[in-house]
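Excluded from the complex is one protein chain; the other protein chains are retained at their positions.
Chain nomenclature is as follows: A, B and C, assigned in order of appearance, with residue numbering initiated at 1 for each chain independently.
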Amino acid sequence: MSPPHGGDDDTRKRAAQPIRAYGDRMGDGAVQLSFTLPVAASARAKEAARRYAEGLGLKHVLVTAMEAAGREFSFFVVYGKSDIVIDYGVIEVPEVKSAERTPKEINDVIKKQLGRRVVVVGACTGSDAHTVGIDAILNMKGFAGDYGLERYPWFEAYNLGSQVPNDVLLQKAIDQRDDAILVSQVVTQRDVHRENSRHFIDEAKRRGVHGKQLLLLGGPRVDHKLALELGFDAGFGPGTKPSDVANFIVHRLLQRRGAPP
Amino acid sequence: MSPPHGGDDDTRKRAAQPIRAYGDRMGDGAVQLSFTLPVAASARAKEAARRYAEGLGLKHVLVTAMEAAGREFSFFVVYGKSDIVIDYGVIEVPEVKSAERTPKEINDVIKKQLGRRVVVVGACTGSDAHTVGIDAILNMKGFAGDYGLERYPWFEAYNLGSQVPNDVLLQKAIDQRDDAILVSQVVTQRDVHRENSRHFIDEAKRRGVHGKQLLLLGGPRVDHKLALELGFDAGFGPGTKPSDVANFIVHRLLQRRGAPP
Amino acid sequence: MEALPIDPAVVAECRALAARVADGVGRFIQAHSTVSIERTVLRAYGAHGADPDGVPLVNTCVARLQAAGQLGLGAAHALGRELLRGAATIQEAAEALAYGAPPEPPGPGDNLETIRRALAPYTAEALAVIDRSREHREADRERLGTGPTPLKYVIVATGNIYDDADQARAAAQAGADIIAVIRSTAQSLIDYVPIGATTEGYGGTWATQENFRIVRAALDDEQERLGRYLQQVNYSSGLCMPEIAYLAAVERLDMLLNDAMYGILFRDINPRRTLCDQYFSRRVIARAGIVINTGEDNYLTTADAVEAAHTVVASQFINEAFAHAAGLPDELMGLGHAFEIDKGLEDSFLLEIAQAQLVRQLFPKHPIKWMPATKHKTGDIFLAHRVDGLYDLVGVATGQSIELLGMMTEAIHNPYLHDRFVAIKGADYVFRAARHLGDELRWNPDGLVVRRAREVLASAHALLRETVEEGLWSAIARGVFADVKRPETGGRGLEGVFARAPEYLNPVLEALEETP
Partner (left out) sequence: MEALPIDPAVVAECRALAARVADGVGRFIQAHSTVSIERTVLRAYGAHGADPDGVPLVNTCVARLQAAGQLGLGAAHALGRELLRGAATIQEAAEALAYGAPPEPPGPGDNLETIRRALAPYTAEALAVIDRSREHREADRERLGTGPTPLKYVIVATGNIYDDADQARAAAQAGADIIAVIRSTAQSLIDYVPIGATTEGYGGTWATQENFRIVRAALDDEQERLGRYLQQVNYSSGLCMPEIAYLAAVERLDMLLNDAMYGILFRDINPRRTLCDQYFSRRVIARAGIVINTGEDNYLTTADAVEAAHTVVASQFINEAFAHAAGLPDELMGLGHAFEIDKGLEDSFLLEIAQAQLVRQLFPKHPIKWMPATKHKTGDIFLAHRVDGLYDLVGVATGQSIELLGMMTEAIHNPYLHDRFVAIKGADYVFRAARHLGDELRWNPDGLVVRRAREVLASAHALLRETVEEGLWSAIARGVFADVKRPETGGRGLEGVFARAPEYLNPVLEALEETP
């Protein structure tokens, strides 16, 4: 899945680079679709599926499967060709930026340049009980062989666990004068993660934390772009390692002190 | 897959019936996509995939997988919501029409009403060597427990096999004064089946067979609509049974003689 | 499948150790009750309805009794006294307790026997309602029959009960045997059962009596068309575990997610609370003839499935012991386990077979519930669907009773209508293609599968031994299960646990405890 940062982060203006989807022959625009329509399987239903795909702009539409997913529902697999061309050259994506230090280097730099332990608190907020993600970042054990922040001598990490109301988390962060607050949101049905996160930011603003402590958002449907839009300082998606997070926090703290990041 | 005929063949004008795709909640427009873009996996590539899906008119786009399908190719799985509404009420599909007689009834009606054996010839044409489909219709063994036309005492069926040039097939049909010619087309890459079929019809016209002998087209990507467009009398897709074909032929022959079909 | 050569003596010892573990907290359970147990008693007697704010009558009743320091006697005690004091109906009595004058302490005439006698017809009726529901279900099931095992179990979770009902029907039409309506994210932490039909939930739909009815009605209708009995599942779990057990019993649900440990570990519900609640709810469940689904599969979402496999087995023995203590026969114990080993590991498939077969052998009469890969799934739906194919294969080869079908969109969203369809079609293929694979297989006696099964059992045995020594409270507090630490007095809902007074009265429980 997408590397949370690093990789292709060359944001200088690029030359136009039109790209199309590719299946059989370069640029053929081949796309696979599947969906369900609320009608019984029949020749008419298949035709409806074909038109549906055409409605999406596909040509040479092939309804390759029509399955009776229920008495009144048909599931379709469809292939077609799309004319869409994307100019890859103009695509820019905000990416989390920081030096790529090893955990040891991170500890060293905190010790030398900040001279105090970095305090962070994290939780899975709202009614969300999925702690595996935030645990992966904070707990000793870490994630994919990368140790969690609890294990960094120069980090002081608090993990409040799951189902933590936004104001409880913020209060704790204020009490401890944290450097960073880590919010995890995993349940996303009907955008409840956005709603919760917006509410968190409103609360953070109300309490004057916003812009002072670093606010990090993470979860399987989170990316840096979304997090920025919602008012966080950074967003972290699937595959994030604890050291990615540590790097970002230290980078920003050093930046604030005007130190070379 | 679609029943080749029968089923929902009520072609009277229907009331408007708007339908949308359905995943989680009725009418949510949920659609799954997958495609490949010719760029290396990266945050920018993922964004390109998102825009691609938006280009297809999807909203709430979620790029759920970005996989390095090669050094310079990324494969994406995407979910999104489409606003497309299809009026199911106005959808009409031409369908092969005929009485639904059993093989025994078919033989009886030929004997009584036509009084002579019905002669048919079939082949898989052009460079296509896929005989399984045409064999399923013509050979004794038949398909899915339904006997092939060779087994009907009142049919005289010739199967020329595979890779038969259009003119060879037509010549044979002319020589024998066939009632029907059965063309099978299975290879469809870059629409070679349409091309072959068009050529067949042109030849059939040139030789005066068109409009005289019944011309049937079949294959996995054939349906009645396509066959009519190409100039055939009927089209048969996946799942066709020999008795469907026998029914159609007899129905048309009876119709021509003005007999009740 | 050929039995794996494991030592029956070790198995017997595990069972004995687990019984001792359960016993160790059994004394606590017998000496305490909880607000939700008491609310359930009131419901069983027929108290129903809510105030204009939606607070259920039974909650107000119990809260008031607790505030007045009278809950130690049990809600039935107060209710009976109201009857003795002239309330014409249970509802009138409950309303008096809830909204009338502050509850009075028992007076001199209020001896236990008098109260019990006043309640007697209602107690009988409370049990009769459950029994009638059970008979209704059993008659339907008898008449229509069920599909072959593994039974195909799917989840609906749109948040809107009407969509759920539609999707439940479609799933049944596609071939599902069992439909579980998943609950909204927050429900297990809420200390009351909402009322009425609901259309807004996140990650699931609220469990309410009316919602149970809506789905059951849809399935009742559908099963006649399909000629195959359809089972409904919900969650007797969280702070209202006993109440939901009761509502499910009345509404003819077939299965309930119900676990002695899940709420503690995964919802941070207070251990004392959950252990008391599970006892009472299982008494109801046993009477109602409902199959429980335990939640050991969940352990492997927070702990590693290779390292923590034995904790699943140990916990299953403990869950079994608790269930036995609550009168539940083996035939109603759908112990949970899962196909959760990291898909990237070499020979993960072998380890999964070992675990699945081990559990099958350890719990031979139990309708064990086999859960799909979840944690290691990603948004690549094609790979996910393939992983679920191997899962289905293990399921049919090892003779699992109930299979929750894996969804190719596990890492993406609550299942869509066609996700379920694709899963059912795929499972049907695998089950048919490998129907008698289990009869064919024999295992290399010196191989990895046999070794692994033995190791897991040995570790479970060791863990049970330790747990006996330190006691369950301590083991849970140390994070032995699911890598989650829960202190005995932490978590939510402890305030709802209270010591039974010497004159504590609960005729419903007494009757349930008399169930043969």
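Criterion: contacts are C-beta pairs under 8 Å (C-beta built on N, C-alpha and C of every residue); 3 or more make two chains touch, one makes a residue touch a chain.
Note that the structure is predicted; figures quoted are calculated from it, not measured.
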Message: In the complete complex, the chain left out here touches which of the visible ones?
response: A, B, C
- line: In the whole complex, of C:Gly344, C:Pro502 or C:Pro516, the residue touching the missing chain would be C:Gly344
Message: So one chain is hidden, and I want to know which residue out of B:Met26, B:Val119 or B:Val187 touches that hidden chain in the complete assembly.
response: B:Val187
Field: Touch criterion as defined above, residue of C:Glu104, C:Glu200, C:Glu307 or C:Asp439 at the omitted chain
entry: C:Asp439
Query: What is the set of chain A residues that contact the non-displayed chain in the whole complex?
result: 22-26, 30, 32, 34, 62-65, 67, 77, 79
- request: Extract the touching residues of chain C with respect to the undisplayed chain.
  value: 2, 343-350, 380-383, 385-390, 393, 408, 422, 425-426, 429-430, 432-437, 439-444, 447-449
Query: So which bits of chain B touch the chain we can't see?
result: 1, 34-36, 67-73, 75, 126-129, 131-132, 135, 161-163, 187-190, 192, 220, 238
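Here, only the chains that are shown with their structure count from here on.
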- line: If you tally C-beta contacts per chain pair, the winner is A-B
Query: With chain centres set to the mean of the C-alpha atoms, which chain is at the far end from chain C?
result: B
Gap in Å, rounded to a whole number, between the CA centres of chain C and chain A: 34
Message: Taking the mean of the CA coordinates per chain, how far is chain A from chain B in Å?
response: 44
Task: Quick one: report the Å distance separating chain B from chain C, using the average Cα coordinate of each chain.
output: 50
Query: Out of chain C, which residues touch more than one other chain, so two or more?
result: 159, 378-379, 411, 413-414, 416-418
- prompt: Of all the residues in chain B, which ones touch at least 2 other chains?
  reply: 22-24, 26, 30, 32, 34, 62, 65
